[in-house]
Each structure stands twice: as structure tokens, then as C-alpha cells.
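The complex is shown incomplete by one protein chain, all other protein chains being positioned as in the whole.
Then we have chain A:
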Amino acid sequence: MGKTIIDAHNVSKTYKETAVPVRALQDVHLHIEEGEFVALVGPSGSGKSTLLNMIGGLDEPTSGTVYVDGVEITKLPENKLIDFRLQNIGFVFQSFNLIPVLTSRENIGFVLQLQKVSKKDREKRVLELLREVDLEEKIDSRPGELSGGQQQRVAVARALASKPKIILADEPTANLDSKSASNLLDIMAKLNKEEKITFLFSTHDQRVIEKARRVITLVDGKVDSDVNQKPT
């Protein structure tokens, strides 16, 4: 058995802001080891994004605990949580991934700058990352000048910038055409294999599900099934 990287115990989340409280997650247990490539699937409203937010420390569970790399993030004060996220977790969102006023170089460099990486090292790392996602020629393009697939690849590069242990991706291919989606998945799979980065992504996309080695299905905020599979 590998090292446990994500450990969620009895995680529940109830949104009480609505007239009728919505139970988005109910006593979810989740155990993910370092280097896994996991797809989180389920119908809309099943709690996929909510669970990703809990694991990423973007939202607090109503009850339960979440450990990431041995740290109980549900107990971290906000400033330490932000710092923890910066150092350990990379995010890829469905859309609005990049800062629109910055170029690819600046978007990736921004995260490195937050980590106080020197300018020289930043430049080097940005080039490395853009090479990994095969977008060196778009280094000085702003998001508006890139296609959806290219934007997501820059987002993956940015998520990788801080050398995180985990990348959480919320429906990363939802807005992409099949070629771009396939290309993005190949990059993610390569990074998972070569750099042992743990990937956890929510998706509806059958092509993405087929690439995953483990598929966790959520239904009505509960884990319905958790199966290992041989990726295609």
C-alpha cells in the first residue's frame, strides 16, 4: 500500500442558506493514496464539486474531517489553509481558470511568485511547464487569445507550478471538444505517471472516466460505488 494522501472521514455538508436545507454530502468516507488517478462521477447535484471543495479546503464541511497529506485541513485557520493550498494542491476548474489580464507566462508565474520563487527560477519553471503541456509558443498569449483546450492546458501547467502533491480538477473537459479533451487527459495521465502527482477529478465525460484507474461514484451525496479499473 502507498502513502495515504487524501483521507476524508464522515464528511457531510448541508447548505442551509436555501429555504429547504440541501444535504450535498452525507457521511462520505474517502481514502486516496499517493499517485492515484481517480475519477469522481455521478449525476448533477450528486455532490462531486462539493466533495472536491472540501478536499481542496475551499469550503468547510458541516461535519467530519479531511486530512490531506496527513494534515487535518478542516482545523487549519484560514491563512494557514491558503498557504497549505498554495504549497500542496493544484486546481483546474471547468471555466474561468486563468486570470484574463495575464499572459500564459504570467498566469503560471503568478503562483510561483506567491510562493516567493525568484524571477530567474520562475522563468525556468514556466518554460518547463509550458513545454510539458506543449504550449511553449503561446507563452505570451493572454487567455482570450487561446482556445478552450489551450486555456485548460495552461491551467494544468499553472496547477503544477507549485509542484503540488494533488491536483483537483472540477469537470476539466466539460467545455472542450473531444480532441482537446483527449489531449488534456493524455497530459494529465503522463504527469500522473511520471511525476507521481495524485489526480482527483470530477467528470461526466465517459472518455475521462475510461482513462481513470479508479472510479468513485457519488449519488445523492453518498459514495455509491468505488471501483478500480484498467484504464483504456
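Brief remarks on what is shown
Just so it is clear, a residue touches a chain if its C-beta (ideal position, glycine included) is under 8 Å from a C-beta of that chain, and two chains touch if they have at least 3 such contacts; residues count from 1.
Criterion: contacts and distances are computed from a predicted model.
Entry comment: the absent subunit's protein name, as recorded by UniProt, is "ABC transporter permease", drawn from "ABC transporter permease", "Alkylation response protein AidB-like acyl-CoA dehydrogenase", "Proline iminopeptidase" or "ABC exporter transmembrane subunit, DevC protein". Contact with the undisplayed chain is limited, among A:48, A:125, A:158 or A:211, to A:158. Of A:109, A:172 or A:221, it is A:109 that touches the chain left out of the display.
One of A:37, A:91 or A:201 touches the chain omitted from the figure, and that residue is A:91. Although one chain is not displayed, chain A still touches it through residues 49-50, 53, 56, 58-59, 78-79, 82-83, 85-86, 91, 93, 96-97, 99-102, 106, 109-111, 113-115, 158, 162, 170.
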